[in-house]
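Incomplete set of chains, arranged as in the complex.
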Amino acid sequence: MQDVLSLAAQNLLSPIVLFFVLGVGAALARSDLTIPEAVAKGISLYLLFAIGFKGGVAVSNNGIDLTLGMTLMAGVILSFVLPFIAFALLRWISQLSRTDAAAVAGHYGSISIVTFVAATSVLQSSGIVAEGYMVAVAAAMEAPAIFSALLLVSSGGKGRMDGALIREILLNGSIVLLVGSFFIGWITGAEGMAKIEALIVSPFQGVLCLFLLDMGLVAGRGLKQGRAVLRPGPLVFGMLMPVIGSCLGLAFALIIGLSLGGAVLLMVLAASASYIAVPAAMRVALPEANPSVYLTLSLGVTFPFNLTLGIPLYLAMASAVHGG
Amino acid sequence: MEKHDAKRVAIIIEAIMESRLRQALEGAGVTGFSVLPVLGGSGRSGSWSRDDTVSRGGGMVQVICIIRPEKLDRMLEAAFEVVDRHIGVVTISDCQVLRADRF
């Protein structure tokens, strides 16, 4: 317990969390600070490029084993199953309509890549190594939850899924860049890394600070717009659901036999909620659902929760039960 | 300078629906249109601004289409198909156009 708290305190005072807090504060104080859309998009491309490539190089260095396939499958199952749990929980503790609840649920099966990156940083500064292929697992977990969400409303005749949408979901830019960079990292290995290391390794933390500043600004502005959503039920959901997800993630990790680092990352993936891929898919397939509900919960509640308290908590949980 | 009567249809729609609208227009034989960026706005579904949208693809665009009057209805039906369940605004106004041979 002591440890969790000191870890959490240390995490709260890391530059990335502080820049996120700065962003939220600036937004709430109605400062006009903004990161231009193109710059924010550029930074997020950089982050995907860097973590994909690093993951691939790690796989190339350490080789792969059976756990890769199992972890990918675990990720897909988690992404597919979590929305059903989330939906049940939401219907129980909130007054959200079926449609809104299904849309929210879809977000919690999918993942937040920035939360994943932040967790990677925490692991790194704690000197914990994780399986390089976890970024591939992240990519694999983006989409299945969307299908679950649409299943959840299909009985009501809502939710339109067509070929174009499926292609859009599976080939969305983030997934393609992440997976593509992963394979290129894998193919080019240490030699490739030597060439582009100066761009993707050392400046990474600094760039992440800027990105979290932007996330803070966006989350803060979203909170102001969506404060109507923040009744007790949804609020509790937004902090309880990630913990539930992380427990399931931990269970899978133990079964598969992931390393401590890998276990934490799978927990974080299960715990985090999407705010890019799933909202876009929902706008197309389920336009009746209210975006401010799912965006406020995912980005305004769950993302900050994971970033500040969640990650240290999951690390503590995993450390407690993990063999070593 | 010779001018010809035409209709100007402006559709404000979510960016994510743009490709579907393009396809519907092309399907309806509408071969000319332009897409303009929208920075923000306000409507029944609240107010938004490009810099605040969480998923940065979350903004809207304006599709402008200059069209012969006789083609208007077919075009509106095709567009309506796409816009129907979604937020957005469709307006039609009169205009004149130079170089009508190009339409």
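All chains are identified by letter, namely A and B, in their written order; residue positions are counted from 1 within each chain.
The working rule: a residue touches a chain if its C-beta (ideal position, glycine included) is under 8 Å from a C-beta of that chain, and two chains touch if they have at least 3 such contacts.
Since we're looking at a predicted model, the values are computed, not measured.
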Copies per chain type across the whole file come out as A x3, B x3
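Everything that follows uses one rule, which is that only the chains that are shown with their structure count from here on.
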Per the C-alpha centroid definition, the whole-Å distance linking chain A and chain B comes out as 35
Could you pull out which chain A residues touch chain B in their complex? 34-37, 40-41, 164, 217-219, 221-222, 225, 275-276, 279-280, 283-284, 287-288, 291-292, 295, 299
Quick one: which bits of chain B touch chain A in the complex? Just the residue numbers, please. 14, 16-17, 19-20, 45-48, 50-58, 85-87
